[in-house]
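Missing here: one protein chain of the complex. Every other protein chain is in place.
Lettered A, B and C in written order, each chain numbered from 1.
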Amino acid sequence: MDKSVATLAEAVAPIGDGATVMIGGFGGSGAPIELIHALIDKGPKNLTVINNNAGNGHVGIAAMIEQGLVSKIICSFPRSSDPIAFNEAFKAGTLELEVVPQGTLAERIRAAGAGIPAFYTATSFGTDLAEGKPVETFDGKSYVQERWLKADFALIKGEIGDTMGNMTYRMAARNFNPIMAMAADCTIAQVTRIAEPGAIPPEQVVTPGIFVDRMVEVAEPRQEEILIREGAVYP
Amino acid sequence: MDKSVATLAEAVAPIGDGATVMIGGFGGSGAPIELIHALIDKGPKNLTVINNNAGNGHVGIAAMIEQGLVSKIICSFPRSSDPIAFNEAFKAGTLELEVVPQGTLAERIRAAGAGIPAFYTATSFGTDLAEGKPVETFDGKSYVQERWLKADFALIKGEIGDTMGNMTYRMAARNFNPIMAMAADCTIAQVTRIAEPGAIPPEQVVTPGIFVDRMVEVAEPRQEEILIREGAVYP
Amino acid sequence: MTNALDDIKLNNDQIAWRAAQDIEDGAYVNLGIGFPERVAQYTVKGRTPVFHTENGVLNFGPAPAEGEEDWDLINAGKKAITLKSGAAFFHHADSFAMVRGGHLDVAILGAFQIAQNGDLANWSTGKGGIPAVGGAMDLVQSAKRVAVLTDHVTKHGDPKLVERCTMPLTGVGCVTRIYSSLAVVDIADGHFWLREKVPGISFDDLQAVTGAELKTEGDVLDLIVSGEGAPV
Partner (left out) sequence: MTNALDDIKLNNDQIAWRAAQDIEDGAYVNLGIGFPERVAQYTVKGRTPVFHTENGVLNFGPAPAEGEEDWDLINAGKKAITLKSGAAFFHHADSFAMVRGGHLDVAILGAFQIAQNGDLANWSTGKGGIPAVGGAMDLVQSAKRVAVLTDHVTKHGDPKLVERCTMPLTGVGCVTRIYSSLAVVDIADGHFWLREKVPGISFDDLQAVTGAELKTEGDVLDLIVSGEGAPV
């Protein structure tokens, strides 16, 4: 078993028009910038993107929007330090937005990975974001029913990966990456180093290989935050 | 902040009559034998015990049953290599049994820790174990509604703990321990070594300290499987 | 009849061997406690399936030598195991996320009864006694492919492949292939489809010990256990 692929282009090759794509990261931390840019090079259209945010500056998800790949974003927080790409597309009406509370977003993704089609949460009860959703009372308290959130693909970023797909993450770059790996039909990971099986002690594996389908090494990944401060634009 | 306590007796001191107690472990792997035996020494009655199993031989949970501490067991698999303690109490009618599919048991516990009062699973649909539970259809498939499972206390076993409650586990002894730590009002952990904060690299923490209330060091914990093969009896 | 069957039927190792032939390279596989565990011994050369055990281990290997056991490293049957390179540990909720989330390619379990609609009964005889379900109900509802290993008939000679299960169900419509001591039978569209049978039994005799109609399409192949590594 060897899940590694040689190039970023090969890694994202299966992603076609109309796909739903989860993208890991929280702001720039854990964002798989190189996979995103490889996807921009390929250029599929009408993608639904699931991320905590909605892009920043002119790289990563913001560049996907600017290059016309994205028709819908599902996120908790579309604001950023430089949200011009999202804002312009949203105001132009070319980009649909679904705002989901952050914990509900995380749990809907985890539920998809765990085979839980629906669950109840107190989050958003009584608010506009609960509109149209079933409400039920348990032990005298009201809860909103939320549905799992699946994707065709997940693009994630890790630190060390082995060829069987086992992965670790660097510090807070973990965030949405492990749960998105569980929730997509095909999970595509970029890691700083691809190692032989056994390189990650079994007790330290964060994402077991069963959740990962393709892995590509990006030995010196760029950090979105630094790219934005440099004024980088992709392509 | 220092969650360590000096003795096993002090660790289990808050557990009184009628408490619901989750006990980590899968068979003997990860079973907090020393905490269980300290609880037997204290001797509370009418406990509800939540564990994957229902005791084996004459130590651990089996000894709790023999010593009359337990009035109900919630588990997935009460059978064991030497199930006499459970079998006799069950047949005598002094011990109530709730059998829960193993994955549903794990998810109900995790749901309690995660603030999810109910969720849907395909598991047990159409079987006797779904009787009386709400059924709902999502995307054309039928699912059973399951409720969270909380406890007053959790007794768990880890490998290294720091005084802030962060923990690691040894190999497959992890099993139910991390999720039970999340689901109890008061989580009491035995670990092989209590260390200063910082001893566990933050990326390798399995149970963050927020889920642990009391921690006691048992430097040379006994393994239930070996005790049973030795014919050990407690007390 | 039962005595005659005893001479031609496959033993448990042979059934396990046959099931192993269908496990693909790289498949994620969960083997039920007991008899199904034997499937791992007959992995086809050149294929590397990854075995999952619901107590939180991926990519474990065979039992260690006696005296070498580490009882923190066990499988769902509480037997000592070893690790292969690239193993991972995880907690029970994550383990059943793998199961329930449909990430396992194959689950192979034992059976009391299998109905022609795919229903499985394997957890309780329904006759009182102490019920124990373990992870069976989770596995059968969620793995991509659910297969059972079983004697074709009970010890009393009664069919285990039936029209409707009379014992308490483990799951509904979940089994798609049966590896029995006499045949390989698929389940589709509410029917048993005979794919292979041991050469020593006629179709009619096999039908006679099967509790529902055996349908066929195309050739029924001979179920022959042979080749490198095959049990005798």
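What we mean here is this: a residue touches a chain if its C-beta (ideal position, glycine included) is under 8 Å from a C-beta of that chain, and two chains touch if they have at least 3 such contacts.
Values in this document were obtained by computation on a predicted structure and should not be read as measured data.
Novice: Considering the entire complex, write down the shown chains that touch the omitted one.
Specialist: For the complete complex, the undisplayed chain touches A, B.
Novice: Of A:S4, A:T20, A:T48 or A:T104, which sits in contact with the chain we cannot see?
Specialist: Answering carefully, the residue with contact to the hidden chain is A:T104.
Novice: Touching the hidden chain in the full complex, which residues of chain B are there? Just list them.
Specialist: Counting only chain B, the missing chain is touched by 1, 110, 112-116, 162-164, 166, 182, 196-198, 200, 202-203, 205, 208-211.
Novice: In the full complex, which bits of chain A touch the chain not displayed? Write them out.
Specialist: 26-30, 52, 76-81, 83, 86-87, 90, 97, 99-104, 106-107, 109-110, 121-129, 169-179, 206, 223-226
The working rule: only the chains that are shown with their structure count from here on.
Novice: How many steps does it take, at the fewest, to get from chain A to chain B if each step moves to a chain that touches the one before?
Specialist: Minimum step count, chain A to chain B: 1.
Novice: Compute the distance, rounded to whole Å, between the mean C-alpha positions of chain A and chain B.
Specialist: The answer is 34 Å.
Novice: Centroid of chain B to centroid of chain C, CA atoms only: how many Å?
Specialist: Each chain reduced to its C-alpha mean, chain B and chain C end up 30 Å apart.
Novice: Whole-Å distance, chain A centre to chain C centre, using C-alpha means?
Specialist: About 37 Å, centre to centre.
Novice: Name the residues of chain A that each touch 2 or more other chains.
Specialist: Residues 114-116, 202-203.
Novice: Could you pull out the residues of chain C that touch at least 2 other chains?
Specialist: 57, 89-90, 93, 96, 99-100, 142
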